[in-house]
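Okay, here's the structure, questions in a sec.
Showing just some of the chains, left in place.
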Amino acid sequence: MESTLLYFIDLFGTAVFAISGVLLAGRLKMDPFGVIVLASVTAIGGGTIRDMALGATPVFWVKDTLYISIILITCLLTIIVVRRPKRLAWWVLPVCDAIGLAVFVGIGVDKALQHQSSPMIAVIMGVITGCGGGIIRDVLAREIPMILRSEIYATACIVGGVIQTIALETDMNKDSALLAGILSTLIIRLGAIKWHLSLPTFALHR
Amino acid sequence: MESTLLYFIDLFGTAVFAISGVLLAGRLKMDPFGVIVLASVTAIGGGTIRDMALGATPVFWVKDTLYISIILITCLLTIIVVRRPKRLAWWVLPVCDAIGLAVFVGIGVDKALQHQSSPMIAVIMGVITGCGGGIIRDVLAREIPMILRSEIYATACIVGGVIQTIALETDMNKDSALLAGILSTLIIRLGAIKWHLSLPTFALHR
């Protein structure tokens, strides 16, 4: 995969994740600053934890300010668009989110391996990159993070990350492995959205 | 501005932010350790995230233990004073908080620029330094962070940070720019307290 394309999709994922933060902020009646904070933590929270844990500092959005610019523009546009009655089809946001998620995981795995992490740690860093932001968003909004509860969301990330690292171990070239991982995450996630798949929960009665 | 004076005001801000943590802990009936934790995260949480994101580690309070000492002494004194009936005027705490906030933002911007951040990132680091601690405090206390909702709080930080970075870009000397930024944040915040100013919120109905 050409790295320019990957970078473009990464920015696309940043924008989509920011939108999900803006929408939650709107439901909680936050002021413009609250909107920006919730959009930002959703979009860059996962990658920030990953970079801090790897010691890859300054973190990515300090090095490349385009991420923050994208978030600010997204906030502005979302507020304007959402106030107008014209609606998006229900599946547009989840599908965009799935694309963003898949790319975030692939990039997280890739970055961890660049920092000499073991394959297992690379998968974990992929999951953190993909899911960390949404978890912080929900904590700030005082909700038990959705991701921890009932959907095949993180599971898609884990499978994608595992496939990417296995592909690398079997001497596939880096770009093909990345593509295989991203597509796996994306397909599983889209399937889960379409057929409302979820894992059985572990319920414990006191 | 003489750097000794700045350091003194920074410690003053640390104490004031710690007090706001102690008071919240008191309302939640926490034990002494909970009081110290809530005071500490409020006072040094923002700067800690800033330093971690910049890779300026060990973080500032590990390098200079006076911050922690100030927090511990503040906890002790606040508990003693608050238990006595003698009351402070209502405006004392908000005004002290505004002074602390303004200095924290200025220091955050300054530190980010020292670490070769771009102006936009410097403003963000200023806001994180000023607002991060209060957000963590509210998360631990299981409240939706006040800062995200309805007051000109973060906005004051953003304006102050922008003025400070613009002043530096226009070749103002570092101390004057810092002072201009701090005073801007302070004046806006004091105005917001006096006239109960707030930004319109972004409300989204499902």
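We just call them A and B in the order they show up, numbering each chain from 1.
The definition used in the following text is that a contact is a pair of C-beta atoms (placed from the backbone, for glycine too) under 8 Å apart; a residue touches a chain by one contact, two chains touch by 3 or more.
Computed from a prediction, not measured in an experiment: that's the story for all the values here.
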- Size of the entire homomeric complex in copies, 2 being in place: 3
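Keep in mind that, in the parts below, only the chains that are shown with their structure count from here on.
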- Compute the distance, rounded to whole Å, between the mean C-alpha positions of chain A and chain B. 30
- Touch list for chain B against partner chain A, complex: 52-55, 57, 115, 117-118, 120-121, 124, 135, 139, 142-145, 147-151, 153-155, 158, 198-204, 206
- Message: Under the stated contact criterion, what part of chain A meets chain B in this complex?
- Response: 22-23, 25-35, 37-38, 48, 52, 55, 57-59, 61-62, 65, 68-69, 79, 82, 139-142
